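Note that this complex is displayed minus one protein chain, with the remaining chains in position.
Letters are used for the chains, namely A and B, taken in the order the chains are written, and counting of residues starts over at 1 for each.
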Amino acid sequence: MSDITIEAAAPAVAAPKRKRARVPLAIILALGWVGLMLFVALAADWINPYAYTAMDLRNRLAVPVFMGGPWSHPLGTDELGRDVLSRLIVSIRMSLLIAFGATVISAVLGVTLGFLAAHFRGFVEQAVMALVDFQAAMPFLILALAVLAFFGNSLLLFVCLLGLNGWERYARIARGLAISAAAQGYAAAVQQLGASPWRVYGRHVLPNIASTLIVSMTLAFPEIILLESGLSFLGLGVQPPGTSLGNMVGYGREYLTRAPWILLAPSVVIVLTTLAVSMLGDWLRDRLDPTLR
Amino acid sequence: MTPLLEARDLVRRYSMRRGMLGRPVEVRAVDGVTLRLEAGKTLGLVGESGCGKSTTGRMVLGLEAPDEGDVQFEGAPMPPPGSLPWRRQRARMQMVYQDPLGALDRRLTIGAQVAEPLQIHGLPADDARVHALLRQVGLRPDQAERYPHELSGGQRQRSVLARALATDPVLLVCDEPISALDVSIQAQVMNLLVDLQQQRGIALLFISHDLRAVRQMSHRVAVMYLGRIVEEGEPDAVLHEPAHPYAQALVSAIPDPSRRGNRIVLQGDPPNPAARPSGCAFHPRCPLAVPLCAQQAPALKPRPGDGRMVACHVAQGDVAPMRKAA
Partner (left out) sequence: MLRFLGTRLARALLTLVLVVTFAFVVLRLSGDPALLIMSADAPPEAIAAFRRAWGLDDPLWVQYLRYFGAILHGDLGQSMRDGRSAIDLVAERVPATLALTIPALLIKVGLGIPAGVQAALHRNSWIDRAVMFLAVAGFTVPSFVLGLLLVLLFAVQLGWLPSGGQESWRHAVLPVITLGMGGAAVLARFTRSAMLEVLGQPYMRTALAKGVPWHVAVRRHALPNAAIPTVTIVGFMVGSLLAGAVVVESVFSWPGVGRLLVVAVANRDLAVVQCILLLVAATMVTANLLVDLLYGVLDPRLRISAGKA
């Protein structure tokens, strides 16, 4: 009995000594891109050359600079003469905001349910796991579409709805790690000191599983961006006059032949952002939590 | 005088499944254990792993509710685990674990963890208090800033002890507190426990499979086999001249140059709580077993003559032993 615990304890002692490996170039680029996107999202109001709804009817479908257009509209204009760069900046802010909000909601929801399952076991656990199975068994896009059909659309509802995507993964992780924390000892030991469940989960279990959760959130973030842009592309996400990346692609599609730049710019941003964030997620996972695969 | 702690006829059953869809099998981890502990004294609980001594410790602390029987602490029954009175009561009784690294939160400093019970129970948790506690268990105050993985095994166990002592408990349950430590450290931790008991008058329930440690620590000793206490008494009596054949086998397994050649080697399989033998659970391995042992479970009662508590038909003199070829 005692030998096993010694063996189990030994690697844990060595774990915190991490090797400082060099950060690969691709990760630096990805970080740079994510940083740029965050800057654009935060500073949108100041760096916007035009108001994103301002129409310039004499300059409709203006060609972007790289195709020989004027510098007044670097990325060209759309069918109403609205500046594509300005719309892109506002769209980046909208899409990132939605994706952040939804990621946080789904993590909070999943972790809460996972902890409840781990704490109460028995019936509560069965109920949570049945919901997890249900969620994992249904294509989320279909569920989302059904809710949108029944409730109509508003930005708040849309964010909450996207927040329902992927909660089951956090719930699984949180439940598993909380149960093993209780079995391992430190959670049980603190409980035995007389701590309330709030203290046990908030001060001890949560910080101990935080790195795993952050990695999962980074891996889920691109998925939410893709989901948001997909629904907005279908015209069922962000509603005009609001705009998001998927929205721009959806409306730009009608001008595919005459003005492909309207949809190319947001497409490139979607692809680069999801690529950058998922590369960061993979890298973080390899560094912080090799068990998560 | 009412004892500090009194447990009567504790029973704890688990149901265990074999494989994914097997029929659940009932396992009696603890099967009718009665024990009492006076304030400021030490009761040693001995037995091989899986005999139910840890489960007994957890029930005595109220971490698990017994399926049958009851535990009285300071003359009052245990509140249900997790309830508010139960949480308040934690300040009066604490636990020391086998694996100190597992019992400590790796992300908090030792100081923060020693201060935690004080915060939980609304006591002043300033640095001076924490440093005093650390000094009491033989740690330096500057070690309050360390993380568990930066300390040695013995230092970690001292930290766990400091945390357990923070609220000035009257009862300490030590579940194999030294078996994960190096032999050289074991004696230090045991001496520390004895010193603390003398200074503070704490009652200890000392659970161990190490007979010598138990002999050194305890005022009374109980020997467990498959969920039952088979012998109980003064350490000198139980651990020098055991009455129960199982206790005799255990004691003879301690290497002792003066008793060369008398080692009793137990026959048969190690006990499996899922398939408990009929009658006396020890009879398949017992060198003295008679047919009655397979039919009737012996009760723990005073032996006629010297009054020692033992649960054995043969030791009680009810039947004559049948010596098998050893």
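Going forward, a residue touches a chain if its C-beta (ideal position, glycine included) is under 8 Å from a C-beta of that chain, and two chains touch if they have at least 3 such contacts.
Note that the coordinates shown come from a computational prediction; the quantities given were computed from them, not determined experimentally.
Only one of A:Gly68, A:Gly122 or A:Gly152 touches the absent chain when the whole complex is considered: A:Gly152. In the full complex, subunit A makes contact with the omitted chain through residues 130-131, 133-134, 137-139, 141-143, 145-152, 222, 226, 229-230, 233-236, 246, 249-250, 253, 256-257, 260, 263, 267, 270-271, 274-275, 278-279, 293.
Keep this in mind: only the chains that are shown with their structure count from here on.
With each centre defined as the average position of its C-alpha atoms, the distance from subunit A to subunit B rounds to 50 Å. Taken together, the subunit A residues at the contact with subunit B in this complex read 1-2, 5-6, 8-9, 12-13, 15-16, 184-186, 188-190, 192-197, 199, 204, 207-208.
Touching subunit A in their complex are the following residues of subunit B: 49, 61, 63, 82, 87-91, 94-95, 97-99, 101-108, 116-117, 120-121, 147, 149, 160, 163, 176, 179-180.
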